[in-house]
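Here the complex is missing a single protein chain, while all its other protein chains stay put.
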Amino acid sequence: MFEYVWLIPLFPLIGVVINGLFGKKIKNEAVIGGIATLAVVGSFVVACGILFQLLSLPGEERHFVKTVFTWIQCGPFKADMAFLIDPLSALMLMVVTGVGSLIHLYSIGYMHGEEGFYRYFTYLNLFTFSMLLLVSGANMLVMFIGWEGVGLCSYLLIGYYFHKKSAGDAGKKAFVMNRVGDFGFLLGLFTLFYYMGVNHNVWTVDFTELAKHADLIPVGGVTTVVCLCFFLGATGKSAQIPLYTWLPDAMEGPTPVSALIHAATMVTAGVYMITRMNYVYIKSPTALLVVACVGAATALFAATIGTAQNDIKRVLAYSTVSQLGYMFLALGCGAFGAGVFHLMTHAFFKACLFLGSGSVIHAMHHALHAEHSSADPQDMRNMGGLRKKMPITFLTFLIATIAIAGIPGFAGFFSKDEILWQAYANPFHGPVNFVLWAVGATAAGLTAFYMFRLVFMTFFGETRLSEKAWHHLHESPIVITLPLMVLAALSALGGWIGVPKVLGEALGGLPNMYEHYMEPVLAYSTEYMHTAGLHGLHSEAAEWGLMGVSVLIACCGIAVAAALYVVKPTIPAAFTSTFPALHRAVYNKWYVDEIYDFLFVNPCKALGQFLWKGFDVVVVDGIVNGVAAVFRGFSGILRHVQTGFVHNYAYSMVLGVVVIVACYLFR
Amino acid sequence: MLALNNYLIVSAILFSIGCIGVLTKRNAIVIFMCVELMLNAVNLSFIAFSRYLGNLDGQIFVFFVMTVAAAEAAVGLALMIAFYKNRESIDVEDINVMKL
Amino acid sequence: MESIFFIVVAAVAVISSLLVITCKNPINSALSLVMTFFCLATFYVMLDAPFLAVTQVIVYAGAIMVLIIFVIMLLNIRTETAKRSSHAVFAGSALGIFVLFQTCLFLMRGGMTGAPGPLDHAAIVKAGHVELIGKALFTDFLLPFEITSILLLAAIVGAVILAKKKI
Amino acid sequence: MSQLPLLSILTFLPLIGAILLLFMPKNSHGAIRGLALAVSAVTFVASIPLITGFNPTGGFQFVENVPWIAAGPFQMSYHLGMDGISLWLIILTTFIMPIAILSTWTAVEEKVKEYMICLLLLEVGMIGSFVALDLFLFYIYWEVMLIPMYFIIGIWGGKNRIYAAVKFFIYTMVGSLLMLVALIALYFKAGAGDFSILRFYELNLDPVTQTWMFLAFALAFAIKVPMFPLHTWLPDAHTEAPTAGSVILAAVLLKMGTYGYVRFAIPLFPDAQAKFMPLIATLSVIGIVYASLVAMVQQDVKKLVAYSSVAHLGFVMMGIFALNQQGVAGGMLQMLNHGVSTGALFLIVGFIYERRHTRMISDFGGLAKQMPIFATIFMIVTFSSIGLPGTNGFVGEFLVLLGAFESSMRPWAIIATSGVILSAVYMLWMFQRVMFGELSNPKNQNLKDLNAREIAIMIPLVVLIFVMGVYPRPFLDTMAPSIDNMIAQAKKKQAVAMNVPAGMINPHAGIPGAPPITMPAPAGEAAPAAQAAPAVPTAANPHAGIPGAPPIEAPAAAPENK
Partner (left out) sequence: METIAIPAINLAAIMPEVILSVVAMVLLLVNVFVPSENKGYLAYLSIIGLAITAASTVSGWGAPQIGFGGAVMEDNFAIFFKVVLLFAAGLAILISDRYMSQEGCNSGEFYPLMLFATVGMMFMASGTDMMVIFLGLELLSICLYVLAGYNRDSVKSNEAGLKYFLLGAFSTGFLLYGMCLTYGATGSTKLAAIANYAIQNQAVASNPFFVIGMLLIAVGFSFKVAAAPFHMWTPDVYQGAPTPVTAFMSAGPKAAAFAAFLRTMIFAFPMLKGNWTELLWVLAVLTMTVGNVIALSQDNVKRMLAYSSIAHAGYALVGFTACNAEGAAGILFYMLSYTFMNIGAFAVVVLIGKKGEKNGNVQDLAGLGFKRPLLAVLLSVFLFSLAGIPPTAGFIGKFYLFSAAIKSGYIGLAIIGVLNSAASVYYYLRVMVYMYFKEPQEDYEWAGVTPAVALCLVIALVSTLVLGVVPGTVLELAQKAVQF
């Protein structure tokens, strides 16, 4: 089965070609959507086969590289078009194809009747293709194709409603921010390649090769540079501080896109990439600290913004940013497995949440459309009480919310708890550990709060819709609800593959299958930590205690949300009017966009303007034209020597003679 | 016999005077006369050299210069007449239709 | 004796040539020039070149100057209608004087270094100047002499074309 | 010499075409266009044997060498030949020409005959420059190119065409004349013989001479490239030129400059190359950043693309001056990429200009709705220009940056890498403003999408964009031996100048133990091979890999060129 790994990205590519070239002619939505969905399902099937074959192998053999052809070869540099299969990429393939299939299916319903239906599915397939390339690439270059490819698709899909200026802007912003990250990625790649080559004669960008020579990677120093550069790449792609601002804007795209790209898959690329290179990161405690701090800060920061947003998708977007922060917190604590685990569970519940919100928006849109209202179908202030009309959506949404809030038993609990524990117990950051944990825990509380705020505002209370609109409101069709149900189930149950050890033992010896599964990928890091004497805290009591605290915080968050939005809905308004500045700041996302505009965008434009009008035209061209003008001017002056008078001519001759003779006589 | 330089200096003075005349006079005919003066100054030098060197080449040269001067005079005066016919003047300050 | 005579003639030559450039009336200039030519002819005689002295008088004073005066009369030019501006005159004179200065300077510094030939006063007198010139013209300088003929022909044709009434 | 003189045939086919055109009746536009297209197409077909018959050994092939002028001290030969470096540039030229001619099918309605003659004459000059191995001959072709381009801009150009044409001509002329002086001086330094570049390669010039000659050559080429701050003729020329002119200018003419560096300036004057590397690198980096910033705020699409050319060629220059396999190959590839992508961009601008007679970004907006095919193609080309992996732009840019990073111009490479951000900014912003948004301008509401001819023009380019992006090896592999030669040439002389033992010189860009380039090794084998052969010099000097390039950890102690 491994030999056929190239089929996985190929199927969606075929979908792209068919839909892209002939989609306009086909016109039939079912055919278009069917082709696209089938392509991804096909990939999913192959991925499943690969996973099963992988699982059938012993741990140390779970590694396979399939080279299709040599892509670039130039001097010592060589990049093959090759695919890597190991537990990490298999897991990612499963997530991408699995969630991807569901979302494709969902999209058929959601995008029904949209202009450019074929275009949508072309892009979506292209995205799947790129993402699969990203997670299965055997070297940095193939990964980079995917890396940029997903950026491209993100751009295209965000700008899907291109006639809206905001959509175009958001797409461009996403791409450019990603490019800033790519800048880091490339620099990291160059540095690593060059360093390993020139010092150790290992000229490679291949993950397998690098892993083989991981011992040669020095501790600290250049490794830190490399790691930070790659991390810059990750912040761009995974929307971390300082490059996170594109993600909330990305909600301009259709909702399934948000679910697929901006929640489940693409934004986790950074996490994947760092995990893929864990043997590099483990060598640089500094870089790990930076990753952890950025992750924690992002988690908290985005959560605060999430509390004050009214757009249902924006809340989810900030939630995504926040959850990604968690993942990076885990990575920064050396808990690569935990990071990827949260990536997976997050993919389930966040996809579910987005799709659920999509379902709501879909319904709201139709309802408002029927009324010819121009009200925003995404604004939670227009909703309320929807649980009565949309029970399936409500239920699935609620499950996912509980999962994200970290209520025990649901997927989010297991992964988040693991991260918080690792933040507290990791051997890398010493006293900072507690801060990291505290920030993480606070963010968890905020998460619970704003997620339930969302649920309460949307599904509870009385509707704020008009009678007519309310009448038109109804549950979404099966293609939409089916993925919701599948994802809700996964959100509920997906976490059980990675039950923490203490909990597992308490529950009667449930194994942590996930940890075991990931072992081959992280073998070098574990080994290295072992030999370097980096041992984390081992205390069952502390683990239990922290688990309890985090659950408590989550519950508090839910309680506050319930108190504010169900029991006493007047309090938020009162709070807002008491601290208008704070609210305004939070509501306006701490003015980060404005600050960026002020710091980077506007100066760049101004500089461009200046360089063009002020420098290029005036100075550079000025010199060129100036030389010409000087010549012409000089010519204009010099020609007046030619007075037309014989005397002057004779004078010039005599003067010439005199000077010549004088030069000889008086030298 | 006088020193050669006596003749040469007289010749130089005449040459310079001719030169000044060309540079300062306005009448084309006078300018031409000044040119003739310059040529004659050179002729004097030629003959002096010839005499003091004891060879005839210089004198022969003078002979040809005279011929040339005559020919130039014929052509030059003809040109002046033609110019005068058109412009009613032989003031060189009027010879400036073409300039710059 | 010879030097006194030389000085007198030289003075006349210089003064008359100065008159050429200072006279306002072209006729006066022309007459002064004739005077200068006569002085030069005198010098030629002093330099044992009587044939050239004669030619000088005949060709220059006789032919060329007559032609010039004829043209001046023909064109009826009396005086210079307007004077050159004084600074132009000054600049021209200054440059001319500088030319003179330079010329004198190198005349002082340099000297005649040519190979001395066979002809001294006695040889010239013995052979006769006219003979010498004639012989040279028809032997060593035959070619230039022939070229002069073409030159004169061309000048005649040219003068005729320029001056005749109708082409 | 028994074989067909293919290069001569290639060079003069368009000339024959131009002469034939002279005898065509003035007003039968269709026939004139058809003939021109046919001639250029035949030329393209005739250039195919160059690829099939190419023997990737690095030496010059298809050589023709006939004595031409021999007078006094001078001997000029009609000496043609090509190697991996020029091969693809020739192909690019012959490939772009039919496209350019086809693109003017309806754009040029007046003086069609003269236009086609100019285009074909231009092709003569371009191909000639690429195949000439005699410097004198090269110079002649180099200058000959100017004349038709001058007329193309001046006669069929836009409003400000006269200024642009004259500026183009004189600017280029100044540089090339100085090059002529250096060329002659070089000839006298070389002693008796001909102007063959191969002979000049063998020279060992003293550093001072090299410096001056390099400056003269570099100036000529820098103007043509164009490098900051000699670039201002380019936006003008591009903006004013008709579409085909812009396409050829961007696709081929600019490459003359970079080609000149690869073929002449660097291998002839390697010491000067080392000496001026910081300057060139600085100018390239400034060019990249500066041109990007300026491009960002342009209001005229064509001008924007023109400035983007400046930025792209900055990358090429960096790669070439990195003087290692990756850098130079990347630079060469980037030249081809730029030819294809920017050529395509100019065609695209031409399409909308033909429809709307304006190129102002503000006049457009929302065209994607009205012209979906156009939008798709435009998008692909845009992303190719941005350098998205999978398209051609990426491979070249990546190799250039990698090469630069491996050489001693690392600090510059870091700044240059930021170009990837800026290029995205200005291209996407432009694309967005032109294609996205509301279709608000009523004049745009009746725009027609691309017709069959226009699609036919674009398809080869789009296909190439992907082919070169996904499978660039045919290009890289054919170039590699020649580039190796070139680098070895330069490094050998640099080494002689630095008194480094000759044994240290490795043709493979100084990478000890690297597998030979021409032997495609499967992924699994390459790595062991690299390990199994730790070359001797490596043991003695771990930094021998890239002469002049210090290892990262000890940047100060590097044995730089002294």
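In order of appearance the chains are A, B, C and D, and numbering begins at 1 in each one.
Convention: contacts are C-beta pairs under 8 Å (C-beta built on N, C-alpha and C of every residue); 3 or more make two chains touch, one makes a residue touch a chain.
These figures come from a predicted structure and were not determined experimentally.
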{"item": "Among shown chains, those touching the left-out chain", "value": "A, B, C, D"}
{"item": "Of D:Ala38, D:Ala107 or D:Val144, the one touching the omitted chain in the full complex", "value": "D:Val144"}
{"item": "Given D:Leu35, D:Val63 or D:Ile155, the one touching the chain that is not displayed", "value": "D:Ile155"}
{"item": "Residues from chain C at the interface with the omitted partner, ascending", "value": "106, 109-117, 135, 138-144, 147-148, 150-151, 153-155, 157-162, 167"}
{"item": "Absent-chain interface as seen on chain B, which is shown", "value": "15, 18-19, 22, 28, 31-32, 35, 38-39, 41-42, 45-46, 49-50, 53, 55, 57-58, 60-61, 64-65, 68, 71-72, 75-76, 78-80, 82-83, 85-87, 92, 95-99"}
{"item": "Residues in chain D touching the chain absent from view", "value": "68-74, 111, 114, 139-140, 143-144, 146-147, 150-151, 154-155, 161-162, 165-166, 169-170, 173-174, 177-178, 180-181, 184-185, 187-188"}
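Just so it is clear, only the chains that are shown with their structure count from here on.
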{"item": "Per-chain Cα centre nearest the global Cα centre, belonging to chain", "value": "D"}
{"item": "Farthest chain relative to chain C (centres taken as mean CA coordinates)", "value": "A"}
{"item": "Distance from the mean Cα position of chain C to that of chain B, given in whole angstrom", "value": "7"}
{"item": "Chain centre separation in whole Å, for chain D relative to chain C (CA means)", "value": "72"}
{"item": "Interface hub residues of chain C, defined as touching at least two other chains", "value": "84, 88, 91-92, 95-96, 99"}
{"item": "Per-residue overlap in chain D, given as positions that touch at least 2 other chains", "value": "none"}
{"item": "Pairs of chains found to touch, sorted by chain label", "value": "A-B, A-C, A-D, B-C"}
{"item": "Parts of chain D lying in touch with chain A, wherever the complex brings them together", "value": "167, 170-171, 228-229, 231-233, 290, 293-298, 324-326, 329-330, 366, 368-369, 372, 376, 379, 383, 388-390, 394-395, 398-399, 401-403, 405-406, 413-414, 417-418, 420-421, 424-425, 428-429, 432, 435-439, 470-473, 476-477, 480, 508-509, 511-514, 517, 520, 522-524, 526-527, 530-531, 534, 538, 542-543, 545-546, 549, 551-553"}
{"item": "For the chain B and chain C complex, residues of the former touching the latter", "value": "1-2, 4-10, 12-21, 23-27, 29-30, 32-34, 36-37, 40, 43-44, 47-56, 59-60, 62-64, 66-75, 77-82, 84, 90-91, 93"}
{"item": "Chain C residues touching chain B - in the complex, by the definition given at the top", "value": "2-3, 6, 10, 13-14, 17-18, 20-21, 26, 29-30, 33, 36-37, 40, 43-44, 46-49, 52, 55-56, 59-60, 63-64, 67-68, 71-72, 74-75, 77, 80-84, 88-89, 91-93, 95-97, 99-100, 103-104, 107-108, 112, 114-121, 123, 132-133, 136-137, 140-141, 144-145, 148, 151-152, 154-156, 158-163"}
